[in-house]
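Pasting in a structure now, in structure tokens, and then I'll have a few things to ask.
Excluded from the complex is one protein chain; the other protein chains are retained at their positions.
And now, chain A:
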Amino acid sequence: MLITSKNCSEIVTAISNHVGQNAVLISVGEHTEIDINILLSELNEAGLKFIGGLFPKVIHGNTILEKGIVINTLNNAESLFLIKNISDKNYTIPKFNFKKDKDYSLFTYVDGLTSNISHYLSELYQNYGMQTNYFGGGAGSLSLQQKPCVFSNEGIYQDAAVGCIMQMASKIGVRHGWKKVGGPFIVTKAEGNVIKELNWKNPFNVYKTIVEKHSGKRFTDDNFFDIAKGYPFGILKEDAECIVRDPLMVNENVELVCVGELEDNMVVDILNGNEVSLIEAAKTATEESINQASSPRKAILIDCISRILFLEDNFDKELNAITNTIKTRFPDVSIGGALTLGEISSYGEGFLEFYNKTVVVGLFE
């Protein structure tokens, strides 16, 4: 459900009518003209259980909006949690007793601009393992300024994550569509989200050589992101699509700052994509989830904000490819989601990963 009202009481009433006694996932476009603290307070007064996040844009059906609130019912929610201090790793994942022979899905929003997100995901998998599917994304502002962006009944926080464990089957498809144009390279030195050395050389020089040759464009003092948004890094995985890392800028030491963490000795390629490959990948991700699903009630899309920055007006085609593929097979499924700062899922139920420039389609039964 999409709510466009600016009145917090109306919003709470609409949510309450929509979800009844269920918990609710609330995805808010960052320019929505509401006081989020008043909204949270009124949601609490109404006795609703909720988690949510602020995003550059939200998705409802075939539409993307900077303003608006997308509501998804969290059916059979058995545990809602808030984890603070993601960056300093000083937290404990709550215990949860999964029943045998039951399907579970874990949905999580994390501050997409905080550090050590990989550690958070690793801790989730370490604690809950294969007993649940995982799905989620990074919240935050397109300004890339870190501020409070994930919320639950306990309030709104930055450097935090919220999550919900539901007794519910889900089918997930993950794809990005970026293809290799250079590499492999070894990240010989990395610190957090900064590549300090690539193949024992200055990372920008290595990157520049490949990208300028492939694109036919030249980097200047002020056009790094304009070119780099089409040339992400890909961390190699065996027999699967690589994990994309988005280069964001060049710092004062002429090192590459990325969205998402990198580690020493990772093997990476330099990738490039085009309208066709990206849209095709979004369609494939959707088909992956559809082919596993039997009777889904809703679809949640987690699509990277940088895909819209790259595809620009053609992003509509990507969204159409996804929604049309879902509607063709399951016409009654509601579709909502968010354009995020990083995406969360696991390839083939394996270890959890934090992606960039990727689309994750989740069908919930």
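Everything below uses one rule, namely that a residue touches a chain if its C-beta (ideal position, glycine included) is under 8 Å from a C-beta of that chain, and two chains touch if they have at least 3 such contacts; residues count from 1.
In the analysis below, contacts and distances are computed from a predicted model.
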| query | UniProt names the one chain left off this complex as which of "Cytochrome c oxidase subunit 1", "histidine kinase", "ABC transporter ATP-binding protein" or "MoxR family ATPase"? | reply | "histidine kinase"
| query | Taking the entire complex into account, which one of A:82, A:117 or A:266 touches the absent chain? | reply | A:266
| message | Looking at the full complex, which residue from A:186, A:210 or A:257 touches the chain that isn't shown here? | response | A:186
| query | Which is it among A:107, A:125, A:310 or A:330 that touches the chain not included here? | reply | A:125
| remark: Checked against the full complex, the residue among A:33, A:222, A:238 or A:252 that touches the missing chain is A:238
| Hidden partner interface residues of chain A, rising order | 100, 122, 125-131, 184, 186, 236-240, 264-267, 347-351, 353
